[in-house]
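All protein chains but one are shown in place.
Take a look at subunit A:
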Amino acid sequence: MTQIKYMLLVSRQGKVRLMRWYSAYDSKGKSKISRELATMVLARKAKMCNILEYQDHKVVYKRYASLYFICGISSDSDNELLTLEVIHRYVEAMDSYFNNVCELDIIFNFTKAYEILNEVLVCDGSMTETSKQAILRSVMTMDSLETSDSLDQVLS
């Protein structure tokens, strides 16, 4: 079962590039988690496994170029290997959307990154769509709705 507690995107310098919380944490807890995990994950060597035990749950992370994708998952129900695939699916979707995504794309278009993520994970971090095409289709249609809306306004 996928029930991701949070997804953090952290740069190699330890800067948070995106964060989405699917379980309720207070702001203190949030900043503690993002600070501690950034240090822990950045300190790990490339060959080490991508699963950590942290607080009362597990953390699965994966590095893509200069960005680390970090997910908190529940210890017993979540499938650690599948979480890696969830991350990968999200990265693939962004890659197609931005056409070779890089860290800068995400920095400047973080709302798009959020919107793509919203088509992959919903509610308490469960996966709602596995087809990359379907994900992209809905994000792009909504993009076009935005532009047609602004067109309407100009015409009226």
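We adopt the following convention: a contact is a pair of C-beta atoms (placed from the backbone, for glycine too) under 8 Å apart; a residue touches a chain by one contact, two chains touch by 3 or more; residues count from 1.
By our rule, contacts and distances are computed from a predicted model.
Colleague: Out of "NADH dehydrogenase [ubiquinone] 1 alpha subcomplex subunit 13", "Exosome complex component rrp40", "Coatomer subunit zeta" or "AP-1 complex subunit gamma", flag the one the UniProt entry gives for the chain missing from this complex.
Modeller: Per the UniProt record, that chain is "AP-1 complex subunit gamma".
Colleague: Please output the residues of subunit A touching the missing chain, sorted low to high.
Modeller: 1-2, 16-22, 24, 27, 31, 34, 45, 47-53, 77, 79-82, 84-86, 88-89, 107-108, 110-111, 114-115, 118, 122-124, 126-134, 138, 141-142, 145-146, 149-150, 153
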